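My questions will all concern the structure given below.
Removed: one protein chain of the complex. Kept in place: all other protein chains.
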């Protein structure tokens, strides 16, 4: 099973930005741990602050499943929502924090109607939970 | 680790109601499988169509964590939201279907701002994923 | 033909509450007259002020058709709307008064999208008209 | 008892337009059956695609009661609503389909606040039910 | 003079839930003090997490006045609002905290249009002030 | 000076419809009095319940000024608003009652942005005041 | 007949402010002409940029009728609206320009529901038309 | 190929009304040019200021395609939208000006969801472009 | 204990304005009775129809507590709300009538988020209840 | 005549994405056909999933006209709308599907107020129709 | 160059009110420093809690430029906005705090559309920056 993790804008700042909201671990060290633990699985991580690059990564991915934390684009990007709808691979939406407990504009996800499922609020564990969820989805298929 | 699963209104109809949305397995048989698989854990399941009973189950529970699928009350119950805020045990919100892909009134969760995290759209697997999530949360604590 | 009439909150106050809106006959005496007049039909009447009891009465009913006056729950209960959607028996929504001529919050029915049809504004006659309507529906089926 | 049925725009297309929504019987054949069945009653049917003609039919009618299916004018015509308010004959609003289960703009009826009562969702039977309802209203008066 | 205090959902958690918002005294000990101080008056206290039980307590009460803290139901229950309208005893709405200073959904009370008066923001003293208010009302009558 | 008075839907019911709102004089007798009193002026009155006829009367009129009481079309007719904008003769909007003191949908006039001025709330005197206003406008021009 | 004209904020700038909207005559010279022309009538003019002074002028006036151009307070002052409701003298609302053809916030008048009638869009003639209207009202009374 | 052009209210004023918005050519001379240029095609033009006549023209037309400029009815007529849905001939919506660049109420078309396609903003050329579009549609069918 | 009562616009009309809403006693006679009854307390009453004077009275007051009935300013004055926030003395908001049962614009209080507590609907008794409330607050402090 | 076609995000997926909405031809093969058919014209096609690249293509283009299908950016990009306004070349907005018949967020185009005209709903033919439209525009200029 | 600084309601409380929002310096001492530093310039400072006084100060000022911190009136005063529009002197809007980071009702400025420019969020420095800005404006003129 190959999984692709796509991280949107400012997620390269993890560990540096608002540690009380997002925790103090950076994504790369977390991803390294994750990859070692799940060595029977092929994991790729991709981060971009560019909406267009995320659209294209979604279009071109050959992964069996995609874990997408679209960051601020969650609330503003019809283009990413359309890309999810246009591809066949299942996408799971993840969030580190709980958007429902933050500013009102974070309560609406343009992406959510097109994903397989959503996972939010578990810190970096959200990614790990999404991988577990994919194991279920792919076992079933 | 003791976990309590609370199911809200009409979830006793699982397997009978809208199988194209909710699947065709009933909750009891699913729960039996789950309990057998996770025998090192103490799992309790509770279903009620009564808002007040859910409020009270939340208030009285001694579990280490609560998995709550509040069904239709998700969108209408300030009382359940207040109960979650009033107790100490962490609560994870789960949904079998993906509310963001359904009617607009299902896009707002009164409960979400008070939970630890949310998991939606994975069918009955959503409960299993929530248990996995709780393992992470409780390990960390 | 068996029909079940479900009355929601405060309909046990009929004849006592706002007679200028709801008339001055109580439901029991009306129901007695109705049952005598329609003696070839099996009629049951059920009233509850509890949302959960109405959900469960809907789930468990074996009637050929259900006449539902959900009272105040008409405008607030996703749980009852979901229960109607979850069962097979056809449901007709009735109202004694004309909600469209009252406060704005009474202009929206969460239940209406899931019912067979709606009848409103004819006083207690609304129930009798609904029975007539069911005769048409069941004849046709 | 004399009753007038007024049908608004596009109801002359019944049986031809969207049969999955409106059924496949045209109004004239239905009305013929209805008139034969209810031969002790004087029934008149009037259809117009012109808002002004409906306003005037309402103003000039000498019927004991009026059954109005205003079609698309239900949601847009203050003039028809004002005409109902201006006359003395009681008016019952009917709909063949269930507007609450269709597009949002069909959820608001400008006419509803001024009618005796409303009946919706029973196909062409809605007219027959309205006649039954008028029998009750006129018996009472 | 007999007065009935009705407390809605989660008010049985007083003293335990959010002490910074609701204070740290539980209702029972407060009520005991109150009853002793006002021994010439007959006071009854009733708490329920069930909307339907509150509706019924309102319907059946024989008290001269009712003090209602509907908790979360304040913002969601048409059924309780209708029950207040249906009975004759005057009702005073009380709140321990000041809802206008909290989340926006707490700024709207469905109950307020039907009560004699409202008192909010004085902690548990709100109940005592309501009793004082009832003395004025009943003296006047 | 030639003036044209255009009356919209249901204004042919004046004196019969809601006398507590619109008074009990019919328009024809009022118009006769008006014409006699203002015999040096050429006055024409036109009433229609048809939006299209009002559009066309506006387009074809040769009057120096037009007094328009569009009735219910005031709040719904872009076509009449466009017709006013398309012609050169000045138009004054009049209302017998005070729409701002009635239902909310009467608080918006689609016509108002295109008229010379508006006069509302003076009963049938509103027409007479509009004629006075036109005398001012035309004197000035 | 004694009439009082009350002008609100910035109307002392007439003739200086936005002449393309309000014309280039100042109010004092217009009022002088008006008073000379209508010498059988007692006219008083009062201008204030202070909401409180307008409230008090309304409360204390002994005039038979009041012509009020509340300027910017039209859209923001509940206090002036309440004062109109509190007094017995009839009030006519006037506007020099046509608020419906200007910014959206000028389309709502808090004052309009409480006045006898409204006159807008006729330049300074609006005042003269209002006096004519008062003659009708007072003749009738 | 037979095509029918339907023009709604005030389009008989073309060339006279707001030339800076709609240009200075009248429709008849434009239509004459168009017909001569496209002499292998059967073109009919119909204009009405009456909503009901447009509904009926749509219902009765035998054309292969209909080009509809509904003018002001675009934003207010459910009846015309329903008529388009009720017939089989494809309809193309055209506008001379660009409604998106005008008043907000012109930004919503009730008709658009039911048409084959929309063309706006090209002056009278919009009609000619629609004919070209129909050639493509009909070639394809 | 020194308390200051501030009354906003039109409260000088008490007893004269809408007696069915506000009762028929004027404030001065009520205040005299109140002062005599509570002679151990220093009470001051201040009324103004000027927003600025109320702002300044709040800023300059040396009282231990302030009872504020801001009248129409309740719904429109950010300046008064800011003044309450800027001072240290606790403020209680009172209303004679029940604003929640009146026009929609009276359902929002700009002041409420900044006060100690609110009391509404008890007629002139609302002031007396507020004094009682202050005794509780000050005893506690 | 040189024309530039700009396609926004996901239009590189044409023929692959939602064929029931967008058809099954890819853009490149369509463009090849188009170019061959219109060999007297210079056509360029540009696709980008990057908002910034579309902004810059618009800024730098030397074409006589631009045909823009902004895809998902239609509803979210002020930057593209501003770029259209900033350049001199006329822009025609095209859509393959009919956005008015899809999700509500597709009913608003930020771009529409700044374009020459709009063409929507004709499948890939929309581009060809836009070229025809440009021939008209450029002939006229 | 003569500049006038106008401060609105509660700005006389600077240094005393919410020091964490507005800082702890009072305006007078700040103004004294400012005047000394800019001794080649004529600076006047005016504060009022009265909307009408600010309107009049604006109307009567002879300054070359006006710096206006309207405080709470920023969000509620059409009268002040109209006064700015009525005068010729350029006005710069300043705010000590950043209104966009505070309550939603502070996000809308009625004044902003009529000013030369806006400066917000720099504490008392905002005034000094505004003076600098005026130097630029006046140099240019």
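Labels for the chains are A, B, C, D, E, F, G, H, I, J and K, by order of writing; each one numbers its residues from 1.
Simple rule for what comes next: a contact is a pair of C-beta atoms (placed from the backbone, for glycine too) under 8 Å apart; a residue touches a chain by one contact, two chains touch by 3 or more.
Just so it is clear, the structure is predicted and the values come from calculations on it, not from any experiment.
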item	value
Visible chains in contact with the missing one	A, J, K
Absent-chain contact - pick from K:6, K:55 or K:120	K:120
Interface with the undisplayed chain - residues on chain K	98, 100-101, 107-109, 112-122, 125-126, 128-129, 132-133, 136-137, 140
Residues of chain J (touch criterion as defined above) contacting the omitted chain	50-53, 55-56, 59, 76-83, 85-86, 110
Chain A, residues in touch with the chain not shown (by the definition above)	8-10, 12-13, 16-18, 48-53, 71-73, 75-76, 105
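The criterion applied here is as follows: only the chains that are shown with their structure count from here on.
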item	value
Contacts common to chain E and chain K (chain labels)	I
Which listed pair, A-B, B-E or D-H, duplicates the contacts of E-I in over half of its pairs	A-B
Centre-of-Cα separation between chain G and chain F, whole angstrom	23
Shared interface positions of chain E, touching two or more other chains	50-53, 76
All touching chain pairs, where touch follows the definition stated at the start	A-B, A-J, B-C, B-E, C-D, C-E, D-F, D-H, E-I, F-G, F-H, G-I, G-K, H-J, I-K
